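Here we show just some of the chains, and they stay where they sit in the whole.
Should a chain be cited, it is by its letter among A, B and C, assigned in written order, with residues numbered from 1 in that chain.
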Amino acid sequence: MAAPPAKPVLITGASGNLGRALARGLAERGWTLRLTDIAPFPDPLPQRARFERMDLAEGVDLLHFAEGCGAILHFGGISSDHPFNTVLGPNIQGLYHVYEAARRERARVVFASSNHAIGFHERPGQANDRLEANCAFRPDSFYGLSKAYGELMGRLYWDKHGVENVNLRIGSCFPEPTEARMLSTWLSYADLVRLCEAAVTAPRTGHCVIWGCSDNPASFWGRDHRDRIGWQPQDSAEAWRERVGGLTSGNPVTERYQGGGYTAQGYSRDEPSGRDAFALD
Amino acid sequence: MAAPPAKPVLITGASGNLGRALARGLAERGWTLRLTDIAPFPDPLPQRARFERMDLAEGVDLLHFAEGCGAILHFGGISSDHPFNTVLGPNIQGLYHVYEAARRERARVVFASSNHAIGFHERPGQANDRLEANCAFRPDSFYGLSKAYGELMGRLYWDKHGVENVNLRIGSCFPEPTEARMLSTWLSYADLVRLCEAAVTAPRTGHCVIWGCSDNPASFWGRDHRDRIGWQPQDSAEAWRERVGGLTSGNPVTERYQGGGYTAQGYSRDEPSGRDAFALD
Amino acid sequence: MAAPPAKPVLITGASGNLGRALARGLAERGWTLRLTDIAPFPDPLPQRARFERMDLAEGVDLLHFAEGCGAILHFGGISSDHPFNTVLGPNIQGLYHVYEAARRERARVVFASSNHAIGFHERPGQANDRLEANCAFRPDSFYGLSKAYGELMGRLYWDKHGVENVNLRIGSCFPEPTEARMLSTWLSYADLVRLCEAAVTAPRTGHCVIWGCSDNPASFWGRDHRDRIGWQPQDSAEAWRERVGGLTSGNPVTERYQGGGYTAQGYSRDEPSGRDAFALD
């Protein structure tokens, strides 16, 4: 386990399930944390942690709160699919404020991106067909679109300002798998905490993208930049196969694409979206 | 020249320079047009055209105006770099309304994207090193970022709803080239009009991306989906070489990257952004 | 009981008391429902029903949700008297979105209007003096004024676009009468459900207005367009006369006018408002 970072680490979205797991896990490692959320923090405040309630849309307040931090774990914003206008404020405008704070502090951003940024890629037929992290974006929802936007904001701040950022394309981060698809996409809380620990403490990351799933044999996802931060997942969804392996949706769209139910929500095309639609031939 | 489309074509941003050129050029081809902009239309209204002043943020009004249209040429929104919050409204929220209108009408979208969506790619060393349209996004500004977002919105609506869209990565669309970089990036008004004509009248496009520059020998850009719509540029910037070939910026960032001055605006990295920063090795 | 409508029926305000009664009652008749409200739906979701949480002020989202529906039961908005600015958003702007959705879908609107749109008419002296539905509007509050506005919006959409709409001037829709005035104004839940059923399934309605009260001998209200939809109330408030007949307010304004307590709220005239104030003599 690495030594705690020299500077405080800011966690946005601290009152959500993942934010709370991170706050608990990183505080146990001796980290100094600043926590923020638009909702009150529901747990006892961990040692060395400060919480301030804040709307990410109020940029000047966020910049103030981030002063002196060395990294920002940006887990705030809307975390599942909603009507467009609901996603716009927290996931688009708030992101800009996070990156401006990082630029000012020369801090690193660890961004909770999502597999839904690429959800319209088909599921791989076999293991050696796994999707690589430099694949094209294929968002499956306004939510996924906002996550692609977030990754590209990171790309811009790295190219123009040298702000480092690690984009975690999180699969399904829950206490345990609850449906067949999660045999591929599940990320354990413990792996998430270790992933964020590595992303913050790695000496140098540039702009990179890492699949946020545990060591699942059935994973959809292949090569990424995990070597840059020296992370390897330690848990696996496979142990739940018997219990959840039969829990599929029956919806052919859901089962065909990596994004699962998000791709089928409101789906209205006549024919399936071809895998090679963007290829140049 | 193709026959006019069976249904009216809606042009957003009709009061801007490109919108006016399109309105004039397409009306001359006998098209029935609906024009809209937040600013008044400064020219005499072309035959078979209707103009209605409108804020793209008022989605219900836009959906109403688009009724019965077969295609939307989306040239509205902020057309150069501005502070983040200025870009957000017109370029992000308005785009959603345009795509909802297209989905309702089963209309095709022709989107005025921009080279600034990929502006942080280095300029090619030689002609066979030209950038292909399926390259990674490398936005060079909040403006460029909004254009990448727009292309991905098109990707989503194609994958999920079968809404066809043609994304024009416009280089520099002006009456004539005015600096050395435009020997590579210039798009003549006449080529733009022909490009939009082809994009609307092509039988089938899916989601595709086309470099919006004339037939310039010094172009940065290579393969794209132009064959799908049967377009070839007919003009060339080369005739202006003598007059503008010496007009470079002297700024090494500007001259290194495809996006030119946009990349240097506010640039604050210590070292240049490597071309292969995203490669997996 | 009529066969279920061929197309889904949208209910706004589905999480309110009346919305819930309708959702339950119409689902039991085998209808396919789409439910929406700004608050979560508090009951188990009925069969064949979908719920989506939504702000009626977000028109594009509402238009999307209404796609394919054959009728809209518009019970959303503020349902009792509030300061003006609170009523404005949900009851005025949301109404426009409902009617635009209906126009697009060629759907029929069933609008929860209110007796407070005509509340400043005096109570009738005797049964043959009952008020007819084509009486002049006499709103008794900002709430009642917003309901008059809603009926006139329906008038406009019928005259201009042929959108059919049935306006229910609901009296007092509660589980049972709780004061003397409700002997005249009470509408049972069962009569409400049958009324909406008839309003949706009638072959043709045009723009019409129906008094929403049960078969009360003491009713204030006479002729209306109920024959167009073939509805007759089956319940009556009279059974509660003994229990509530003595429960009057003691306020002369409340007791003089049909709108009851709404008319007295903030009342500041010196003399009573004459019945014939608008007559031409």
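Note that in this section contacts are C-beta pairs under 8 Å (C-beta built on N, C-alpha and C of every residue); 3 or more make two chains touch, one makes a residue touch a chain.
Predicted, not measured: the structure shown is a model, and the values here were computed from it.
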Copy number across the full structure, from 3 displayed chains: 6
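Note that only the chains that are shown with their structure count from here on.
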Chain B and chain C, separation of their C-alpha mean positions in angstrom: 49
Approximate Å spacing (C-alpha centroids) for the pair chain A, chain B: 31
Shared-contact residues (touching 2 or more other chains) in chain B: 96
Residue numbers on chain A that touch chain C, as the complex places them: 83-85
Interface residues, chain B side, partner chain C - complex: 59-60, 63-64, 96-97, 100, 104
Chain A-facing residues of chain C, complex: 54, 58, 60-61
